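Apart from one protein chain that is not included, each protein chain of the complex appears where it belongs.
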Amino acid sequence: MTVAAPAQRATSVPPWRDLRVLRIVAQLVALGLVLLAAYVLWTTLAQNMAAARLSVGFEFLRARAGFDIAQSVIPYSPSDSYGHAFLAGLINTLMVGFVGIVLATILGIFVGVARLSSNWLLNRIASGYVEIMRNTPLLVQLIFIYVVLLQLPTVSNSIALPGSIFLNQRGLFMPRPVADTGYWAWLALILLGVVLAIAGSLFSRSRRERGQPMYRLGRLTLLAMLGLPIVGYVFLQPLTFDMPVQERFNFVGGVVLSPPFVALLLGLIIYTAAFIGEVVRGGIQAVRRGQLEAAYAIGLSPAQTLRLIVFPQALRIIVPPLTSQYLNLAKNSSLAIAVGFPDLFSVTRTMANQTGAPVSVIVLVMSTYLAISLFTSLLMNIYNRRVQVLER
Amino acid sequence: MTAEGERWVRPTIGERLPPPIEPVGPRAWLRQNLFNGWVSSIVTVVLGSVLIMVGFLIAEWAVTDARWGVVTSNFRLFLIGQYPADEAWRVWLALLIASVLTGVSAASTASRATRTLAAGLAAGQALLGLLAASSDLGPLVGLAIALNAIAVWAVFLGALRFPMSRRVRTIAWIVAVPALFVLLQGIGGPLLRLVPTNLWGGLLLTFLLSVGGIVLSFPFGVLLALGRRSNLPVVRVLSTVYIEIVRGVPLVTILFMAAILLPLLLPGGLRIEHVFRALAGITLFSAAYVAENVRGGLQAIPTGQIEAANAIGLNAIQRNLYIVLPQALRSVIPANVGLFISLLKDTTLVAIAGTGLLELLGIGRAVVAQPAWIGAQIEVYVFISVVFFFLCYAMSQASYRLEEEMGVGKR
Partner (left out) sequence: MSRAALVSLALGALIMGACTTAPPPEESPGPSGELLAAIKARGQLICGVNGGLPGFSFLQEGTGAWSGFDVDYCKAVAAALFGDANAVDYRQVGTDDRGPALQTREVDVLIRNTTWTLTRDAQWGLFAPTTYYDGQGIMVRAEVGADSIEDLGGATICVQSGTTTELNLADAMAAAGHEGNYTTSVFPEVDPTYDTYESGACDVVTSDRSQLVSRRTAMADPSAHVLLEDVLSKEPLGPVVPFGDEQWFNVVKWTVFATIEAEELGITQANVAEMQNSDNVLVQRLLGTDPDELQGTRLGLDNDWVVDVITAVGNYGEIFERNVGPNTPLGLDRGLNNLWTEGGLIYAPPYR
């Protein structure tokens, strides 16, 4: 006897329980809510801004700025436009960020290695330094350094250092090199030296990897890279110097590192180096002990081990958190307003209040910082991919 | 030379050497750690002498030259800002209530980390009371604050002996938070005179901004993290865009935006005090960072958990609420404590972002501008740094303990 199996008809799920429908509906609702909220906020904003005689749009960028920027990399005068002022602030920020990142990395590597040193005193000092930096706010550190720098003597009592360098509360005044007759020839000589050094190191690396003798070629070309410019400088006289001369109020001539700039740079470097040191330490400690033991076993010195074995492997672990520290440094440079350095945020604060278009200014500055962050993380991600791919 | 395939065996047994003497004792320690070779010795000598010199200079300055009066005679300003002096008792009362509640909550888990927290709280208040007694607040207030410390410890021990149910504790917190706010702001009338929030300042404002910021941003951060991992593309895109934008801009710009834009976004004449604008900015900012932390925790949850939850028929909300979030949030507590520490330090940015608020650093700068104390800047900033160091270091130590405990318990 056969039992007829009940016909299994495909039952359709009603729409209000159908997951596919619910998903689409949920997304539409979410999107709708966000758009509604944006619309409501926008109309309120427009209404209030009209009542307060504020404007949107970016026409103000062409208006005359009228305010002065204490120091800028590009030439700027108060008769330039707001757009030009914005650019000056931006380039200031980029300069501080770039120099800060380079120097903080160098200091951070030192700190990280010092934290792992077998010398107890060095170890403890580095640890103390890291703890202090991590547990005090950056802003307080910046202002502290600035206040300390302001304790330097006044212009009339400047500290005169050898080489026509003067240190006082308005900054460090140094001679500025100016291009002279033999300048381009000298530059060509330096370039030649660099090319030789790169070629030499590539050559010696390829020979090392094949196990062939290197004849100390790398060191020779390094010597050439340093020696050529020095020789060239002596014989070609490529530079004259613009010396700072004390006049009635200030030193005129030369290049000056002002207290705001030095305070900002120093504060950012010292603060970020502590965090970079921790990242470097973590990366170095993550390299397996077996690698170290193998390196010692084949006779490499500790310095060689660090350079050839540990660092390349540690880099893979270091680069992602290093990226976020670089981004932090770039973002922290916006604290420059506290020490009077005219960076991007400082300039935009003045602009926001003088142009009568605060919303546009805020949108502009936030987009710029966002672009800087995205660009930096893009660069670092490319480097990261290179470092990761090297394995196997 | 061995032939191919032969093993080389040593022909004779070498002489037995005595076992190596492990050097012990202070001289050996010095030799190993400080004078281990030429470079190490030079480093030790140089660093040591620099350290001693600098230490002497600092100690000399701190004891003789420094004008610590700038701190003691403005202590009330540092602690509560421009809060009226005759209403200050409300702040001390609020401090008592908050620390008692913290003590009770700390007793609930009875782990070593919370014991550290309670001890730190008590010690901090005792220290505060001591400082306050010798400052312009007077010995009475100092005594009251020091008694806080005893109260915290007593309540902690009492709560260990007589534990309160979780329900009672949560209700206590939910009632306490608005109550404390009302106590501080006042509602008019002779007993609780209105103290507008723009007068709140100093350490009171620092705590308000940081604690309020992290508490308010936490739900948003969790929602954002869940949204970022959602499989609804719209929600995922919106969450990702928000998180990436907020993480790409500095906090000062967000605070500045909040200070200027928030009043313009509110309808009609709705006025919003500066404190709430800053709080909104901080909340928006830290929500994105909490989201990233929580996302890390969510990613660490084994897929098996989610599959099992689906298998026993939980829907998405139940799955998140009962299975995923509890595990994820517990594993990111150390990261979130780190976030709280940075938030505490970031409250100083309020002083320069055009909000007109004077938290601890802002009060410091205002105090330094007083004609009587011109030139006493270094003392003030050293004091502020020490306060922050104490708070942050204590919290990071508690966080280490917590990590250790959780690491031991985790599989």
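We just call them A and B in the order they show up, numbering each chain from 1.
Operating definition for what follows: a contact is a pair of C-beta atoms (placed from the backbone, for glycine too) under 8 Å apart; a residue touches a chain by one contact, two chains touch by 3 or more.
All of these numbers come straight from a predicted model, not from anything done at the bench.
Remark: the omitted chain is touched by one listed residue; of B:I260, B:V294 or B:I384 this is B:I260.
Of the listed positions B:L216, B:I245, B:I301 or B:L314, the one in contact with the omitted chain in the full complex is B:L216.
If you put the hidden chain back, the residue from B:L157, B:I174 or B:V241 that touches it is B:I174.
Across B:P19, B:P190, B:G304 or B:P371, the residue that sits in touch with the chain not pictured is B:P371. Where chain B meets the missing chain, the touching residues are 74, 77, 82, 84, 166-167, 170-171, 173-174, 177-178, 181, 196-198, 212, 215-216, 218-219, 259-260, 263-264, 266-273, 276, 279-280, 321-322, 325-326, 329, 354, 356, 366-367, 369-371, 374.
Listed for chain A, the residues touching the missing chain in the whole complex are 48, 51-54, 66-68, 70-71, 77-79, 150, 154-155, 169-170, 247-250, 252, 259, 337, 340, 342, 349-350, 352-354, 356, 358.
Simple rule for what comes next: only the chains that are shown with their structure count from here on.
Separating the CA-averaged centres of chain A and chain B is a span of 26 Å. In the complex of the two chains, the chain B residues touching chain A come out as 32-34, 36, 40, 43-44, 47-48, 51, 232-235, 238, 245, 247-253, 256-257, 260-261, 263-267, 341, 345-346, 348-349, 351-352, 354, 361, 365, 377-378, 381-382, 384-385, 388-389, 392-393, 396. Residue ranges on chain A touching chain B, taken from their complex, read 23, 26-28, 30-31, 34, 41, 44-45, 47-49, 52, 54, 118-122, 125, 131-132, 134-141, 143-144, 147-148, 327, 331-332, 334-335, 337-338, 345, 349, 352, 358-359, 362, 365-366, 369-370, 373-374.
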